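So the structure is just underneath, and the comments pick up after that.
A single protein chain has been removed from this complex, and every other one stays in its place.
Chain nomenclature is as follows: A and B, assigned in order of appearance, with residue numbering initiated at 1 for each chain independently.
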Amino acid sequence: MSLSLKVAELIKMLPDAQLSGHLVLKEFTGIANLRDARSGDLSFLGNAKYKGQVKDSQASILLLPNDYEGKPKDEQLFFRIKDPSWALAKICESLERKLSPSVAPGIHETAFVEESAQIDSSATIGAFTYVGANSSVGSNCKVSTHCHIGAGTSVGESSILHPGVKLLTRCVVGKRVILNAGVVVGSDGYGFDQSEGMHHKIPHLGKVLIEDDVEIGANTCLDRARFEETKIGKGTKVDNLVQIGHNVKIGKNCLIVAQVGISGSVEMEDEVIVGGQAGFAGHLTVGKGAKIAGQAGITKDVEPGAFLKGNPALPFHLAQRISVLQRKLPDLFNRFAQEKTKD
Amino acid sequence: MSLSLKVAELIKMLPDAQLSGHLVLKEFTGIANLRDARSGDLSFLGNAKYKGQVKDSQASILLLPNDYEGKPKDEQLFFRIKDPSWALAKICESLERKLSPSVAPGIHETAFVEESAQIDSSATIGAFTYVGANSSVGSNCKVSTHCHIGAGTSVGESSILHPGVKLLTRCVVGKRVILNAGVVVGSDGYGFDQSEGMHHKIPHLGKVLIEDDVEIGANTCLDRARFEETKIGKGTKVDNLVQIGHNVKIGKNCLIVAQVGISGSVEMEDEVIVGGQAGFAGHLTVGKGAKIAGQAGITKDVEPGAFLKGNPALPFHLAQRISVLQRKLPDLFNRFAQEKTKD
Partner (left out) sequence: MSLSLKVAELIKMLPDAQLSGHLVLKEFTGIANLRDARSGDLSFLGNAKYKGQVKDSQASILLLPNDYEGKPKDEQLFFRIKDPSWALAKICESLERKLSPSVAPGIHETAFVEESAQIDSSATIGAFTYVGANSSVGSNCKVSTHCHIGAGTSVGESSILHPGVKLLTRCVVGKRVILNAGVVVGSDGYGFDQSEGMHHKIPHLGKVLIEDDVEIGANTCLDRARFEETKIGKGTKVDNLVQIGHNVKIGKNCLIVAQVGISGSVEMEDEVIVGGQAGFAGHLTVGKGAKIAGQAGITKDVEPGAFLKGNPALPFHLAQRISVLQRKLPDLFNRFAQEKTKD
C-alpha cells in the first residue's frame, strides 16, 4: 500500500493546527505509531500515556495535542492541535478515498433488480447482487457484490453493504449503516415448540430494525423477531461473528466485541460495553452503561453502570479478588491439613 | 409489518376451539404477548406461569387452554383450545404464507445449473445460484439466491436453502431440512499430520449427512468426515454460528444453541440439549438426554441424562454450590487468618 499526502494538503486540512519545525520533505508516505514510525512517516500522540515516546520517534510529521511541551528535532514537523486522534481520522478518510476510488453510481450489469424495487440513482449496486420486490435502496448507498436485499426491505441513505451481505425480507436498515462482509440480517429466530418429543418450528413473522450509524461486523448474525422486531440502536457498533437472537433490543451507542452471544429477548440499554465471547442468557435486562468483561456469562439482570466478570458473573473487583484467592487454594488446603494434624 | 387475519378465518382454522365473548372487530392486526398486546391484537397463554396476565391483557383475541377459568372482558374473544401454542403456530404459518407469497417454481434466469444436475420441476432455484454436476434437488425445494450445491450433492424434498448456503461436494441433505443463510456444509475437517515441524493437510474424503427435519442456523459450519460421514440426526435443531467438526455424529431431536463448538469425532446421542457457547473436546460420547449449560467446557464422556455446567464441567447442582462457596472465599481466608492469630 502506498499512502502519500503532500504536506501542503495536510496544512490545508488542519487549518487550526500550530506548526513548528522544518521539513525538506514535501509529502509523507506512511502512517505508523510513535515507536514504529520511520523517516517519511506521519505519527501521532493519541493517548497521553505514550507521551514519552514522542521525543524518540523517527516520524517526520507528528500530530500532537496543544499542551505538548517538547520541541521538534531536525527534519521534523509538529502539528499541535486540539484532538490529534480526530485529526488523524480525517487524514485517514482522505487517504482512504484516494486508495479506494469511489465506484460510479449505478447498477452493475450482472446485478438483478426486481421491477418493483426502488433504487436511488446515486446508489451503487455491485456485481451479482439481488434486490428483491418492493425493497428500496437510498441515496448514496454502496451495495457491493453478492448481496441479497430481500423483498420489502429498505436501506437508508449513505449505507454501505460489503460483499455477501444478506438482508432477508421485511427488514429496515437506517442511514449511514455499515454492514461488513457476510453479515446475515433477518435469519429465523431459534424457537421451537415441543410436542411428542419433537421440536416444531415457530414461525418468525417479525423483522430486524437497524437504526442509523450502526456498524455490524463480518459474518455476524441478527435473527428476526417472532412478531415485532429485533432492534439495534443508533450508533451501536457490533464486531465480527456476534450472535444476536430474536427479539433482542440493543440501545444506542453500545459496543459489542467479537463472538459475543446474546440470547433471545435480552434488552440492553444505552452505552453498554460487552467484551469478546461474553454470553447472555435469554430475557435479561442489562442496565445503561454496564460493562461486561470478555468471556463473562450473564444469567441475571445487570444493574446500570455495573462492571461484571466471570461465569457466574460477579462485580469485577470481587471476581479479581476471588481469582487471586483461588490461586492460594492449594496453600489453604495444606495449612488446613496441618492444623488438623496438630489437633 | 402488517399482520392481519379475519376472525372468520380464525374460526375456520381452529374448528375444535370453544368460543366465548363478543367482538365488533372483524379481524386482528397484530400478535403480541399478554402484557404487550393492545386492542386489535391476538395473544395467547402458552405457558401456565403467565396465567395471571390474562385478566389484564388488552388483547382483542386470546388463545387459552381448555381449563382456563376466567371470562372475557367487553370486546374480547376467547378461543379455548387444547394447545394454544400449537394453534398459534398454525396461525403464524398461515400469516407467513401471506407475508412471503410463495415464489413460483422454476430456475431463475440468472442461475447456473450443470447439465447433469436433476432439478424437480416443482423446485425453485434462486438468482445466481450454482448447481453442480450430478447433484439433485427434490420436489418443492426452495433454494434462494447465491447458493452453491456441489457436484454429487443431493437435497431432499421440501427443503429450504436460504441465501448464500454452500453445500460442497458429495453431501446428502434430507427432507424438510432448513439451512439458514450462510451455512457451510462439507468444509474440510481440521486435520493435519506433523512432519519436520510442519503441518500437512489430511485429505477429507467423507461427506456430511443431514437427516430429515433438521434446521441449521445462519453461518454455522459443518465439516466433512475424513472417510465416512459427519451426521446430524433427524429432527435436530442447530442454532447460528455453531462449529461441528469432522466425523461428529449427532443424534435425533437434539437442540444445539448458538456458538457451540463440537470437536472432531464427538458422538452425541438423541435428545441432548446444549446451551450457547459450550465447547466439546474431541472423541467424546455425550449420553442420551444430557443437558449441557451455556459456556460449559466438556472434556470427558457425559452420562445419559446428566446435567453439567462449568469448565471443567460438574453436575449442575455441585457447580452452583461451588459458585456460591467461591463468593465466600474472601471470608474463609479472613477467618482462617484469624484462627491462626489465635493460636
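Everything that follows uses one rule, which is that a contact is a pair of C-beta atoms (placed from the backbone, for glycine too) under 8 Å apart; a residue touches a chain by one contact, two chains touch by 3 or more.
All of these numbers come straight from a predicted model, not from anything done at the bench.
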Contact with the hidden chain (one of B:Ile202, B:Ile273 or B:Ala306):
B:Ile202
Just name the one of A:Phe128, A:Tyr190, A:Phe227 or A:Phe280 that touches the chain not displayed here.
A:Phe128
If the hidden chain were put back, which of A:Ser122, A:Asn253 or A:Thr299 would touch it?
A:Asn253
Touching residue (missing chain; options B:Arg80, B:His108 or B:His146):
B:His146
It is residues of chain A that touch the chain not shown, namely 1, 3, 30-32, 36, 83, 85-86, 89, 92-93, 95-96, 99-100, 108, 110, 126-128, 144-146, 162-164, 178, 180-182, 213, 215, 217-219, 235, 237, 239-241, 253, 255, 257-259, 271, 276-277, 294-295, 310, 323, 326-327, 329-330, 332-333, 336, 339-340
Note that chain B touches the chain not displayed via residues 110, 112, 128, 130, 146, 148, 150-151, 164, 166, 168-170, 182, 184, 187-188, 190, 192-193, 195, 197-203, 205-207, 219, 221, 223, 227-228, 241, 243, 245, 259, 261, 263, 277, 279, 281, 295, 297, 311-312, 314, 318, 321-322, 325-326, 328, 332, 335-336, 339
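Criterion: only the chains that are shown with their structure count from here on.
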Length of the line joining the C-alpha centres of chain A and chain B, rounded to whole Å
27
